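Complex shown without one protein chain; remaining protein chains in place.
A, B and C label the chains in the order they appear, each numbered from 1.
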Amino acid sequence: MSPTGPSARGATVTLDVEEIRSHFPILQRILPNGKPLVYFDNAATSQKPLVVIDAMSDFYKQYHANAHRANHTLADESTAALEGARDRISRFFGTSENQMIYTGSATEAMNLVAYGWARYNLEEGDVVVTTEMEHHANIVPWQELSKEKGIELRYVPIDVENFTLDYNAMEVAIQGASLVCVGHVSNVLGVRNEIERVIEMAHSVGARVALDSAQGAPHERIRFDELGADFCSIAAHKMAGPTGIGCLLVKSDALDEMGPFLTGGSIVKRVSKEDTLFQDGYAMFETGTPRMAEAIGWHAAVDWLEENIDFEEAHDYVHEISSWMAIQMRNIPGITVFGNPEKEEAIGVVSFLHDTIQAQDLGYLLDAGGFAVRTGHHCAQPLMEAMGVGSTNRASVWFYNTMEEAEAFVAHLANIVERFS
Amino acid sequence: MSPTGPSARGATVTLDVEEIRSHFPILQRILPNGKPLVYFDNAATSQKPLVVIDAMSDFYKQYHANAHRANHTLADESTAALEGARDRISRFFGTSENQMIYTGSATEAMNLVAYGWARYNLEEGDVVVTTEMEHHANIVPWQELSKEKGIELRYVPIDVENFTLDYNAMEVAIQGASLVCVGHVSNVLGVRNEIERVIEMAHSVGARVALDSAQGAPHERIRFDELGADFCSIAAHKMAGPTGIGCLLVKSDALDEMGPFLTGGSIVKRVSKEDTLFQDGYAMFETGTPRMAEAIGWHAAVDWLEENIDFEEAHDYVHEISSWMAIQMRNIPGITVFGNPEKEEAIGVVSFLHDTIQAQDLGYLLDAGGFAVRTGHHCAQPLMEAMGVGSTNRASVWFYNTMEEAEAFVAHLANIVERFS
Amino acid sequence: MPDDGEWSEEITEIVDRFQSCFDDMERLELLFEYAEKHPSTLPIDLWNDENMVHGCQSRAHVVCSLNGEGGFMAEGGADAQIVQGLMAITAIAVNGQPPEKVAEHDPSYIEGMGLSRILTPSRANGFMNMVRKVKQEASSLM
Partner (left out) sequence: MPDDGEWSEEITEIVDRFQSCFDDMERLELLFEYAEKHPSTLPIDLWNDENMVHGCQSRAHVVCSLNGEGGFMAEGGADAQIVQGLMAITAIAVNGQPPEKVAEHDPSYIEGMGLSRILTPSRANGFMNMVRKVKQEASSLM
């Protein structure tokens, strides 16, 4: 095979992409229309290396049993695997297992902040700040809380010229706030927000910070303890892990302020008819049979990432592809690119529209070439509104994509525009 | 191989257990202590046939993408798989897909009743009825709701002589109730409660009924529409499906009374900064990236069950084994069996204790023989209290167990009692 | 297999044209062509909630009526050309027919045209919902 990736084009990054791709069975897929799959929908969900898939199969074939309170061998092995995963994953995110709670998804992690922390600590008139750039997962829970509790919800606007948060407006909005909820990376624009600055601002007024890192974690090593955020929500499926699992990272003093949310077995010390004595710490929040296969798969993903991916190198590699795509696409007549994928810190996402080919049509036309991109509002309607559009097409790149794929994509897009506009 | 199962013993049931066992890779397992695995912890979680494991691997290897709003082929295939599973699974439970909500577990399904229905429809002074026989998943959510909303929580006692619910006391308790929450089958005693009678009683006073069918669904075909319950919680992992998924079945008029619970993307029609317009029906409750691999695995499990298992035959088969075990065990000096596994409608569970060998020790000693049983309070502490014990050992049988395993178990238990008491 | 004995000559001709396409791109190009040749005839004030086709990512509306001779008439408007093109072809297939026949309409020509892979029911293109709406309206006009 010919060398792939920007390295072959005289660029600086040397990721062995052929080798990496060989770990992902799905990347060999030939679509029913005869085209090889070009997967540019990574911001929606990432693909999985074989080791992740096999780790889960192996669990079910060899040692599946219900974890915890184990006196038998299988249950012991399952427990060890579940807790081993917790230890490994939390360390990967730069924190300790006492500060990580398994959830079903990033969305459920943010709901846990709303129900498990905010519901216990905020009251009528308290202020929660979010932004116009957020995914619905970081908006709707706060709207609901606001309805239930009478808290005030403030939105930090975006600077529509530069496609960034308006940090001056944020400075104002966080005055008197108790909680600031902000996205780490925008799923629509690929903008990497200045979260360090937001954390500092928020902490300076005594507000807690909830980071939505669903899009940050796949592209940047999270160092939770260093970062100093109070909460951080993450989805496994966007970072080579399985569906059905995510986590909330929680600073221990914030954890101390939390109360029960989903309740049932496992999270209790003692249940009487009158009352329940709950477990302490993260153990208060993981009720019912654990997501064991999912945790085991995520563990394998994190191991695989650690072994195969240097995140800084991967960032540069992804950036090289997506910025190149953005530049080329801006030259195609009628195409508008939203955001600034060319910016150094931007993250692998190119949102675009054509001025006469409607977005859904364009999605089908790209699919006809084998290119998987997303079309829609990307669960970020307030952002769409701020940008004055209803939806966008979005190509999102991860480290297993290649410059050849990007070139083919741009060529196909140019061809579509020629034939269909 | 020699024929196995009671059929070989001149009994009536003719399940081809050798054939069935060959579908479950884990049942071939030899434990590190050299003993072949005898898995009697089915009430905690069931094992999975290979087709279930392979269906999930295949998804990740061939067509994994984020479902819904699909314009590209992979996303289309994922959506079709997710929705095909919903259709198939809901039909398996005797209802339509409009009346099924995917959740993370049976526990989360019951929490959905508490947060999504009860929180919107009950107020201070309203009465919720549960029983002493319940799993914590059907107790703690109601205690929490009671604390938050000031509802009155009533417990129907058990008849400790007969190990059944006290239906006379229930008749009294449900007067004035708005919601009656009752277990379909007890995970500790294997008692199959008279849910049809409870539903009738409850509906006659205008109360809604929430069934905890986590233990019912693996042993009995649920016909939700016929049954007439308002809510029914189910866990996939206890019925040959994967971890990380369950569902709530909801009668459509009860669904109409529900409001949003976990919120974020997917469940909305439109989000503005001011407000959110939610989807209708089940679509209001499944937020975030769907548990796709899990739904696909559960679909495969349901297909496998339909093809391979006649539930009534399986019930008789399981009952023959567990009742035989109970009878034999009662003859072992010092062993007490709780409940009435001998009763025709009892379901595969034998809870027991020895009067001098402590439960945890007994668990280890059984494990040393390769027998996986549960030890503990089984997340049913109020029941433990009513029975006057702190924990029990519990052997639970499913259709892939054999009479040979039961015989070996009883022999090993007798040997333990001889050597250790 | 589509029972092409059922198809009108016009539809058979359309199917033939699609069958001569080389790939999905050409098929979509042809569909766009039909959309252009048959732009929405629906006045913009009829693009309302009542006439909306649900489950469609883009906006699509359809209004049905009977013509002077009691023949069925569907008029549609969609902002996606693919949907508009399909609407045009569906209109060719059903318009002028008795509503009884439209209520039983089977859009099997989609398969004949080689579009069924693109227009699966789980794709949010709304085509299946459009056909369903047309058939329902036909029933109520019977």
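Observations, loosely collected:
In the analysis below, contacts are C-beta pairs under 8 Å (C-beta built on N, C-alpha and C of every residue); 3 or more make two chains touch, one makes a residue touch a chain.
Every value quoted in this text rests on a predicted model; they were computed, and no experiment measured them.
Partners of the chain left out, restricted to shown chains and counted across the full complex, are A, B. Screening B:80, B:368 or B:414 for touch with the missing chain picks out B:368. Not every partner is drawn; the one left out touches subunit B at residues 32-34, 357-361, 364-365, 367-369, 375-376, 391, 419-420. Looking at subunit A, the residues touching the absent chain are 68-71, 76, 79-80, 83.
Convention: only the chains that are shown with their structure count from here on.
Using mean Cα coordinates as chain centres, the one most removed from subunit A is C. Between the Cα centres of subunit B and subunit C there is a gap of 46 Å. Inter-chain centre distance (subunit A to subunit C, centres taken as mean C-alpha positions): 39 Å. The set of subunit B residues touching two or more other chains comprises 69, 71.
Shown for subunit C are the residues that touch two or more other chains, namely 57, 125.
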